[in-house]
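Apart from one protein chain that is not included, each protein chain of the complex appears where it belongs.
Order of writing sets the chain letters: A, B, C and D. Residues in each chain are counted from 1.
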Amino acid sequence: MKIDKKIIVNALIALVVYAAVMGLVKGGVLSRQMMSLITPVCVYVMMSVSLSLVVGFLGELSLGHAAFMSIGAYTGCLFLIATKDILPVLVSLLLAVFIGGVAAALLGVVIGIPVLRLKGDYLAIVTLGFGEIIKSVFNSLKITGGAKGLSKIPLVATYKNFTFVFILMLLVILLVSHLVNSRHGRAVCAIRDNYIAAEAVGIPVSRYKILAFVIAAFMAGMAGVIYGANLGILKPANFDYNASIEILVMVVLGGMGSIKGSIIAAVILTLLPELLRGASDYRMLIYAIALISMMLFNNSAFKRNLTEKRNLKQAEKLSKEEV
Amino acid sequence: DEKTFLLGGSGPLTGAAASYGTSVKQGAEIAIQEINDAGGAQVGEDTYKFELAFEDDEATEDKAVQAYNTLMDKGINGFLGCTTSGSCIAVAQLSQQDGILQITPSGSAEGCIEPDNAFRICFSDPEQGVAMADYAVDTLGYKKIAVLYNVADEYSTGIYDAFTAEVEAKGAEIVDAESFNTGDVDFNSQLTSIKGTDAEAIYVPAYYQDITYITKQASELGMELPFLGSDGWDGVLKTVTDPATVEGCIFTSPFCASVDDEKVVNFVKAYQDAYGETPDQFAADAYDGVYAFKAAMEEAGSIESADMIDAMTKISVSGLTGDPITFDASGAAVKDVKFVTVKDGQYTYVE
Amino acid sequence: MGVLLEVKNLGISFGGLRAVDGLNMTINEGALVGLIGPNGAGKTTAFNMLTGVYRPTDGTILLDGKSLVGKKPAEICQEGVARTFQNIRLFTQMSVLDNVKVALHNSIRYNLATSFLHLPSYFSKEKEMDEEALKILKIFELDTYADTNASNLPYGKQRKLEIARALATNPKLLLLDEPAAGMNPNETKELMETIELIRKEFKVTILLIEHDMKLVSGICEYLYVLNFGTELAHGTPAEVLNDPKVVKAYLGE
Amino acid sequence: MSLINAILEQLLNGLRTGSIYALIALGYTMVYGIAKMINFAHGDIIMVGAYTLYVCVSLLHLHPILAVIITILVCALLGVVIEKIAYKPLRQAPPLAVLITAIGVSYLLQNLALLIFKATPIPFASIIKVPSIKIGGVHVSGLTIVTLIVTTISMILLTLFINKTKAGRAMRAVSEDKGAAELMGVNVNQTISITFAVGSALAAVAGVLFIAQYETLLPTLGALPGIKAFVAAVLGGIGSIPGAMLGGLILGIIESLAKAYISTQLSDAIVFSVLVIVLLVKPSGLLGKMKIEKV
Partner (left out) sequence: MAMLQVTDLKVNYGVIQAIKGVSFEVNEGEVIALIGANGAGKTTILHTVTGLIAPKSGKIEFEGKDITKMPAHKIVTLGMAHVPEGRRVFADLSVYENLLMGAFTRKDKDEIAKTLEMVYKRFPRLRERKNQVSGTLSGGEQQMLAMGRALMSHPKILLMDEPSMGLSPLFVNEIFDIIKEVSASGTTVLLVEQNAKKALSIADRAYVLETGKIVLDAAADVLMNDPSIKKAYLGE
C-alpha cells in the first residue's frame, strides 16, 4: 500500500534517469564534458550514500572514507589489469568490484576496533589517521606504482559501460535504504540517538558500530574500483583527507540521515565545479561561496518553516486529537 | 585567409600545485601573443592565428579528464597538456582515441608519451636522473651521495629511482635516502640525518618550493654539502630570501631565465611585463610547446592532427629549452641536458 | 512464588564518595516494589548497577539465580531487565513507533540478508513488529502519536513512551526511575492504573523509584528506603512510611 | 657526532615544528572548547596572518611591531566576522553543518588569497631576528626558543583566563548551555565573538612565527599545519589547553624521531599509528577529561 507506492515511484525515477542518460548518450546530444561526468557522478553517489550510513545514521564522524575507496580501487584495479586478457570484460569487472569491496571491508574491520572505544572527534581523527596511513603505504608500495601511481588500468567503467555502473549505484542505494529501514538499521539509528538507551534495550552497540563501518567500507571499495576503471590511473595523493572531506561535505549538505539528500548533494557537488568552468579564475571562489550559502540556506528559518509546513497537516491532526 | 587554431591546455590553477599550471598557461600565452603578432602560422595557403583555451585540472586525474573533455567540446585543434604527469597519463588514453596531437610541456613521467599522438617538451624523469647521476659521478667525482626526495610525488620518485640505479651502476654509493611528503615545510630531521652521514653531496629532485625550504634549513643547520638538483629547481632564486643558500648548487635544466641568449632575454622581458614575475621552466616548456605546434602545422601543411603527428618527428624547434629541439618516434624531445649553477646569486650554465 | 532478583551487599564508590553501600534486596516474581529515599541517596545509582551501566565495586546481583555483575547493559537487557531513565533518553530523531520497534530488536528477528534484500520474511516480521509495538503504545494511549517524532512529544508523554519502550523488550523485571516526575496528580493517577495494568498483562515484576508518595503508597507492595547509600528501612508501605526514621530523613512532617 | 648529540638534535627539530603546532593547536582547542566546533578554517587564518604581515612589512613598510599588532587585529576581526556570517546562523543546526561551513570558509580564504596574491610563492624574510644559541655542542635556533616561549606564555595566560576569570567562566558556561548562560546574564553572542577573536588572534601569532620560520608565502600554507594542529589538539585532549600544547610538542617530536630513526617514507604512517595507539589507551587524549555522562 503505502510502501508499495513508494517502491513504484522510486523504480520509475530510476528508470527515467537511466533512460534519459542512455538516450542523451546514444543520441549524441550530451557534451563530452557531461559524458565524462557520468561515471564520476555515480561514483560519488555511491561514496556519499555509503558514508551517510556511518555519518548520518550511525552518527559517527569519519574523515577517512576515501581510504576505503583507495583500498578497493587498488585491489580491484590490480585484478582488472591481471585478468584483462583472460576474462571477459564484464566478468572481470564484476569480480574486481567484488574483490575491491571485500578488501575495503576487511580494512573496515580493522578500523572497527578503535570505533568501539572512541567517540566523536577522537574517532574522527583516528579515521583521518587511518586514511593517511593507507596513503603512506600506497606511496611506498612497489606493486601499486608508489607515487607514480597504478596506470594502464583497462577503461571498462566509462560512460560506455553506463548500464553496469548505474546498476551498481542503484544496488548501493537500494541496499543502504533497505538496511536503514530494517531492524538492523533501526539499531544503528538508535545508537546515534542515544547509545545508553540503545544498550538498555538490548542493542549490541559494538557489533552494530562495526557493521556500519564494514558495510560502508565495502561499498566505498566497490565505488573505488569503478573510479579506477574510469580513469585508467590511480594515485595515492588522490585519496587524502581532502577527498574524504569532499564526500563528507556531500553527506552533510544532503542532510544527515537522508539518503535522497546524499544522492542529490553528490550530484550537485560533482557537477558544480564543472559547470562553473565558465567562471575561469573565480571558479573555486564561487564554489566556496555556493557551498557556504547552501549550508546556510539548508539550515535557515525559511527552509525550516518550509519543511514544517509540510508537516503541518500531521501536527494539526495531532492537536485536534489532543483537545 | 586568416583562420584560428584553437589550442587547448590544462594544468592546476587552484590548490597546492596552482603555480605550475599558472606558469604553463602564462608561458603559452606569451608564445601565442608573439606568434600572432608576427602574423601567425603559415599553413599552406592559410594563415593561422593561435587562440588558447586553458582549463584548471587541479592536478588530479579525474578533473584533468573533465578539463580535457570540456576542451574537446570547445573544438580544440591541438592539446598542450597536461602540466602534471598523472593527469597527462589519464588524458593521453583519451587523446589517443581522439587522435589529437598532444604535447605536454611538463609531464615528465614515462607513461605520458606512450600513445603515438603524445609528445613532450621537458626531459623524462629517468633521462634527467641518469644525466645527473653520470655528471655527479663521472664529472664531479662524487662517490657518496645522499638523496632527499618527495615520496608522494611521481616526478620526484621517478627521477629518484633512475638516479639511484645509475649511481649504483657506476659503483658509487647512495649513503642515505631520505624522503618527505607534498606540503611538508620542515626538513630539519631529514637534513640532520644526512648531516650525520659521510655524504659528499645531496641530490634533491624536487620543485623549487620545496627547495626553498630545504636549502634554507640546511644552511641554518650549518651544512656545507653541495646541492644537486633536477629541473624543478628552476625558479628557486625568486622564492629564496637569501640567494646565498643556493649558491653553488647544480641542477639539470634546459632553461635558464638569466642567460644571455636573445630569445631568452626577450621571453623573460615579455613575461615580466605581462605578469610581473620571472618565468620558470614550466613557462618556458609551454612556450616551446606552442612553437612545436606551430612548427608541426607548418611542416604538415595542415592542422589535421594526423598530419601534424606525422610531421612531429620531422620538425626542429629553436626553443628556449633547447636549440634545436627535435622529437623522436617515442614522442620524447631530443635536446641537450644542460647543467645550471647559481653563481653570485645568478643562474649560469656550467661549462 | 519464587525469588526473581536477589541483591546482596551491593556497593559502589565514585572516587571518595560511597554512593551505595551494602544494599540488600530480595524481590519476588510478580511483585511491585518501591525504592525510595532522599535526593542523592543512591537510588538511580542502584538502578545503574542493576542494568550494567556501572559496575559495582562489591556485592552480587542475581536474577533468577544468575549473576548479572560484569555483564554489559545489552546482555542484561536480554536476560530480562529493562529500565526507564530519570533524565529521559529517547531516540529523539526517530518516530514514536520506531522507538518501540528498536526495543523489539531481540524478540522479533530476521537476518541481515533479509534486511538488505527485503525478502518476504522482512515484510511479515515488520508487520508483526508494527502490531506488537502498536499494541504496547495503545496501552499508554500513544498509538495516535505513532508517526510523531519522539522529541516533539510533551514531557509527560515522553515518560510514558520510555515505559512503553522498556516493556517492548519483554522484561521479567522492569525498573522505573521516577515515572511520575513532571506529571500532575491526575496524570499520576492514570499512570498508576497503567502500571497496575501492565503488571497484570505482561506478568512483569516491577521495581520503581518515586518521590510521589501517593503513587508509592497506592501501588507498591513493599518498599526499600535508601539514605546516604545505605539501607534505612524496608517493609510494607504502611510499616515503612510510618517508621520515624523514614519520616525524619525523607518524608518530613 | 655522538649518538646522544644526534638524538638531541632530532629532539630539537621536533620541538621546532612541535612548538608551532602547539601554538596553532591552542587556538583550535580554545575555539573548540567554547564554541564546540572544529574550525577547519583556523589554519587559513594563519595564512591570512602571514600575508597580512607581509603586506604591512614589505609593501607598506611599517615597523615590524606595528605590523604584528595590525596582523593580530586583522585576524581577530576576521575571526569575528567569519563567525557572524558563516557560523552564527547555524547555532541551531547539527554540529556537522558548522564543520562543513568552516570547510567552505577555508576554501574561500585560500581561493581569495590565490586571486589576490597569485600562485607563485612569495619569499618573505623573517622579521624576527634572534641568534641561535649553542648548548653543549648543539645549536638551538633562536626562533624555536621564541616560539616555545610565546606558546608557553599563551598557554598559561589562556588557562588562567578560562579557568580563573569571570569572562572565562562565562565562556565555559556558554559552551555547555547557551540558554542557561543567557539566563545568568551572559551575552552569548558577544562571548562567542570574544572566543573567535582570541582564537584568531592566536592564529595570527602563529602565522607570524610560522612565516618567520619558513619564509615562504603560499595560499595553501595554512592547510597542512592546520590539520597537524588539529591532530595535536586531539592527541592532547581536545578542549584542554595544556593538552593542546603537550599534543603539539609531542606530535612534533614523534614526527622528527620517526623520520630520523625509523623511515622517512613511512613517517606519516608512523606518526598516525602512534596517535591511534595513544587514543586507544587513552580515549580522550593525553590530558582530556573523560566526559562522564550521568545516567
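The rule is simple: contacts are C-beta pairs under 8 Å (C-beta built on N, C-alpha and C of every residue); 3 or more make two chains touch, one makes a residue touch a chain.
For clarity, every value in this text was computed on a predicted model and none was experimentally measured.
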Among the chains presented, those that the missing one touches: A, C, D
Residue touching the undisplayed chain, where the options are D:I4, D:V81, D:M184 or D:I277: D:M184
Identified contact with the non-displayed chain, of D:K84, D:H139 or D:R169: D:R169
Omitted-chain contact residue, chosen from C:S13, C:T26, C:Q86 or C:S107: C:Q86
Interface residues of chain C (partner: the chain not displayed): 14, 36-41, 44, 86-87, 154-157, 178, 181-189, 211, 213-214, 249-253
Missing-chain contacts mapped onto chain D: 166, 169-170, 172-173, 176-177, 179-188, 289, 292-294
Contact set of chain A toward the excluded chain (per top definition): 304-305, 308-309, 312, 315, 319, 322-323
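Convention: only the chains that are shown with their structure count from here on.
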Per Cα centroids, the chain farthest from chain B: C
Chain closest to the middle, measuring from C-alpha centroids that were averaged per chain: A
Intercentroid distance (Cα basis), chain C paired with chain B, Å: 73
Junction residues of chain C - those touching two or more other chains: 53, 85
Sequence positions of chain D contacting 2 or more other chains: 111, 114, 265, 267-268, 295
Residues of chain A defined as touching chain B within the complex: 31-33, 35-37, 40, 135, 139-140, 146-149, 151-152, 155, 227, 230-233, 235-238, 273-274, 277, 280-281, 283-284
Complex interface listing, chain A residues touching chain C: 175, 178-179, 182-187, 189-190, 192-194, 196-205, 211, 257, 314, 318, 321
Residues of chain C that touch chain D when the two form their complex: 44, 48, 53-54, 85, 87
